[in-house]
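A short worksheet on the structure shown next.
Heads up, one of the protein chains got dropped from this complex, but the rest are sitting where they should.
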Amino acid sequence: MISSPLFVLASLVVSLHTLGLVILIFTNLILLILAFMLFFMLWKGTHEKNHDRYRLISGLLIRRAVFYDDQIDPETGIPGTKKATRLMVNKVFRKLFTEELISAKKNIAGMAAENLKYLYHQLKLESFALKKLNSAHWHTKAKAIQELTLMDMRELKDDLFVYTNDKNEYVRMEAQVAVVQFNGFEGLRFLDSITYAISEWQQIKLLHKLSNLPPAHIDISGWLKSPNTSVVVFALKLARNYHGFEMHDVILTCLDHPDPQVRLQAIHCLGEIYNDETSVHLISRFWRDDVRHQLAIIKALQNIGSEKDNIFLSTLLGNDDYDLKLNAARALASSGLKGFALLVEYNDADLVLNDIITQVRGELAA
Amino acid sequence: MNLQATIFDVFSYALLSYAVLLLTIYTLIGFFSIAETRAYVRKNSFTDYRVLASSPDAPSVSILAPAFNEGATIIDNVRSLLSLNYINLEVIVINDGSTDDTLAKLISAYDLYELDFFVNHQIITQPVKVVYKSHNPVYKKLIVVDKFKGGKADSLNVGINISKNDYLVSIDVDCVLEQDALLKLCKPFLEQTEKRVIATGGVLRIVNSCDIEGGRLVKINLPEEFLPRVQTLEYIRAFLLSRMAWTRLNGLLLISGAFGAFDKDIVISCGGYNNETVGEDMELVVRMRRFMEEKKEPYKVAFIPDPLCWTEAPATYKNLGRQRNRWTRGTIETLYTHRKMFFNPKYHVLGMVSYPYWLFFEYLAPIIETVGFLAFLLFCFIGVVTWSCFFIMMSIFSVGVLYSIFAILMEVLTYNQYKQKKDVLRLLLVAMAEPIFFHPFVVASAIKGNFDILRKRKSWGEMTRRGFTHLDKNKNKYGN
Partner (left out) sequence: MKILVAEDDDLMLKMLEFRLKKDGHEVIVTHDGREAMDKIDQLMPDVVITDIMMPYFSGLEIIGAVKTKYPGIMPVIIISGMGQESVVLEAFQLGADDFITKPFSPNELSVRVKRFEKSFFT
């Protein structure tokens, strides 16, 4: 059957047809994409020219606001906004202007910053942001929250709290930063009810935000017992940063937490928040966890340890793991003359210790 | 006649189905990469990297930069590494037994002194001679290690042994990095709450003909010579399309050794870089993935579409051939080492999708192309009607060109590094020229790679270092 010449011819014609069609489709697609690209580049070209003009107008107005030294008359506001108000209906200009305004506000503080906030109000930009809060797209919502935060729109702080537990992580992130900015440490109450985990990145952002505020006393004991492990980790970081000495005993309980990350963070925390008993607790749990935790304990002991702990450290000098050896040696060397004496006296069958001692000596001298 | 026609038909249909499969995959890659890139660009707009740059909680990073005979540019390169925007950082430059003045230049430029350093040999390597640090506090992040020659993988392992931080960034010392490159590369490690990110990679771009001053990128230009230019196109396709798509599936197998970040704990648990293969970067990523699969822990390999690292591409056919030959051998070695995962459901996406894809569509593609082409010639010679064969080849050709044009479009829409219209035009022309002047050569190099590995050639194949000083002279053209 297959050998029939007619069949071969027919199948060839058919395949010619389909393949020819295929090639035709491809060439058309190529031409289409090329045309699209051309139009896009042309459009972008004209766009760029407008952008420069817009940037000029925005820059001038923003600088005027920053350096406006007089009292702002509530009737007229900051002068020279006629052109900008007219252009504000243009989405492109509005976006550019807002970006420049926010960028300036990020770098400027004091009277000048207040003026920028006033300008934002005057040009009614917060109404656009509020509209965006109702968008179905996460990035629009998050961007709007970010804008309101950066422009310091405190009046809207209560509206934003609900977003701290939004299902989208970026909306959550921006809302959490917002409530902290507007409510200070009080804003952290979202930690009571948050159901999602807080990523390390988000924790960094929050801590950074908090570091710009004057320290306040907050009760973190509830968070240290939270079922949400990331909340516990974050609370431990707070305790560490803000010297929550009264939390010491609660932090000790975290040493036995089921999550390894919590245990690790608790060790770091106890390196700064401690009393006479702390080192005993750390040492008693030394052999329960992996090397990472052990190294953390040694580092903590370097800070908080006293002579009685040196004996324990010297037992580690015989351990097989070189990292433990090195760090124990380091801790002993920097704990004073007696500790250093223990170090050099140790009889090491494995001559590696001599190299370690040399390095540690070098580190102390530097 | 009977047998001939049968062979011919079977052959044509096999080739056709391969082509159709390839086309489907390219299309899927196109869609996935658009989605992933768009998501990334959006997420990125919420990040203020300054916060990360100055946070004490930022992940601690050790940059590992193996150097062999880099005397021409080493001082500038190290300077640019030291000025990266990052706090918790150490820069470890490993002198892999250079025979030129690399080490001497470093010692003099950075005021280095010998240090008593205890090297923890967690991974077995060639012996370390001396460890250096700088007297100058401005360079306190720098550590220079002098060791006996052992190759790139061995040098990286030395760096791992010496590093004290939690994350490793392997880098080719002559790569030019963006200032925020490290921040962007390390951020994925902090964002995941459910999975552990074990490695991240970034986009490589071609630096040929760009203006470099003091180890830093001043102006981006499209390479003037044909070979680097066509590789620019190739890199756009590979990085912007292919790798972004694979990231979406969490199936990315390769993070370029020129710039990638890794979780040090896992690297050490896996045993460090493999000294026996020339494709040590790919092999490590595959091994790390396999390790996590076997441990049954959720993990992710992340990829950043931002152009972070600019590297020099071979500009002569000779060097290009060596490079592609080495890449092929590396792929073969990696695939062979981990052949247990082939269609093995125990390894999920890695074994059922990534590995087979690499085997059939990355490794075998040049071989199938060559076989197809030779068969085409054979049929011409015999005189069998070969129009459908011819049309298949034409359609594969146009698919290839279409894919390239799509890649250029993506590049224009996203990062738009080459802003001038004439540059985009040049890229389009190169897309047409590639199948004739570039692709066959690359395929031939890959085939040769197959033969070479059968003959067990194990050298790195040195690429003669042209150095950036040659490019610096061009800066006057741009009025600098």
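Labels A and B are assigned to the chains in the order they are written; within every chain, residues are numbered from 1.
Rule of thumb we're sticking to: a contact is a pair of C-beta atoms (placed from the backbone, for glycine too) under 8 Å apart; a residue touches a chain by one contact, two chains touch by 3 or more.
All values reported here derive from a predicted model rather than from experimental measurement.
Interface note for the absent chain: among A:59, A:80 or A:215, the touching residue is A:59. Of the options A:57, A:112, A:129 or A:356, the residue whose C-beta touches the omitted chain is A:112. Not every partner is drawn; the one left out touches chain B at residues 50, 53-56, 83, 85, 87, 137-138, 179, 213-214, 216. Not every partner is drawn; the one left out touches chain A at residues 59, 63, 66-67, 100, 103-113.
We adopt the following convention: only the chains that are shown with their structure count from here on.
Mean C-alpha position of chain A lies 28 Å from that of chain B. Interface residues of chain B, counted against chain A in their complex, comprise 1-2, 5-6, 9, 12, 42-43, 45-46, 51-52, 54-55, 57-58, 115-118, 120, 122, 187, 189-194, 265, 385, 387-388, 391-392, 394-395, 398-399, 401-402, 405-406, 408-409, 412-413, 421, 424, 428.
Only residues 2-3, 8, 12, 15-16, 19-20, 22-23, 26-27, 29-30, 33-34, 36-37, 40-41, 45, 139, 142-143, 146, 170, 173-174, 196-201, 203-205, 207-208, 230, 237, 292, 322-323, 326, 352, 355-356, 358-359, 361-362 of chain A touch chain B when the two sit together in their complex.
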